[in-house]
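Just one protein chain is left out here, and the rest sit where they should.
And then chain A:
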Amino acid sequence: MPTDPPGPGPLVGAHTVAFPGGYTRSTGPVIGRFLTELRDGRLVGVRAASGRVLFPPTEYDPRDGSPVTGDFPEVGPAGTVQARCWVADPRPAHPFDRPFAWATVLLDGADTALLHALDMGEGAGTDPPRSLRAGLRVRPRLRPEAERTGAITDIACLRPEVTGVRDTGRLDYTVRADAALTRYLEAQTEGRILGSRARSGAVYVPPRDVDPADGTPVTGDVELPPTGTLTTFSVNHVPDPRAPQVPFVTGYVRLDGADVDLLALVSGVDPGRVRPGMRVRAEWLPPGERSRARPSIRWFVPEEGAEEQAGEAEGR
């Protein structure tokens, strides 16, 4: 009923058109058969005189208006997306209150498509998912049997076929450092880098107990300078616990006096400017943050950049 707000201004009011209790529409023999089968959990089409299978069924072939046959073959349940659109901001009437798609889907065995909501998952955002495209294989998700009434909404939605499973497993280890690794990490807490010299004269870093080239025990540890040359590198775009900011650079550093490379993070330089042959210098964690449980070298920086904070490092 219109209401009249006090004072001047436009006169507005709510207005509703509805049949009390709803409007009952007869289904006829074809759509009625389809909805009855759907309520029972089956997806049937109807065969047209031409042999085509119409799904959802109609009483006539929309192509030529000819009456359909009495054959109701089962179709699907899988189908293929044809047309689709992305609904980033659903309205109240929409079947979802989060982003989803509308799509036309040709169920297997059918010659006409079904339009329905396509649920691309809870994680979908305002941009359409990349996998939403023509050819996407989907299946209907039916409402539970007790909730089905014989309506197209007995199909709650369509959703993509399963193409992967997510493995969320993790394994936790307690790693025990051997003697060589323990010496290496303990020396780093004092700002020293240890390597070991093999009988052949080769210097390995981190230190080892055995020369990997010939299997002989090494002769002992040597101390190496915190400077070296970057021999190769890669730019990483997937965050790592040790380098949460992407992109970050990992590289092989040949410390001066060493014969093998040390794998390390490289920082203090734009990733696009990193080059093999670049001179680098270790940047240490502040003494208070060092622990023998992990390397105390934070990363390597270009040698010039490192010199700017050399005083800081020497202040340890």
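Here, a residue touches a chain if its C-beta (ideal position, glycine included) is under 8 Å from a C-beta of that chain, and two chains touch if they have at least 3 such contacts; residues count from 1.
Here is the rule we use: contacts and distances are computed from a predicted model.
Q: Quick one: the chain not pictured, UniProt calls it what, "Outer membrane lipoprotein-sorting protein", "3-isopropylmalate dehydratase small subunit", "Spermidine/putrescine transport system ATP-binding protein" or "Lipid-transfer protein"?
A: "Lipid-transfer protein"
Q: Just to verify: which one of A:Val17, A:Ala146 or A:Ala179 makes contact with the chain not shown?
A: Residue touching the absent chain, from the options given: A:Ala179.
Q: Where the complex has a chain not shown, which of A:Val12, A:Ala213 or A:Val246 is the residue touching it?
A: A:Ala213
Q: So that we can see where the missing chain sits, which residues of chain A does it touch?
A: 165, 167, 169, 171-182, 208-216
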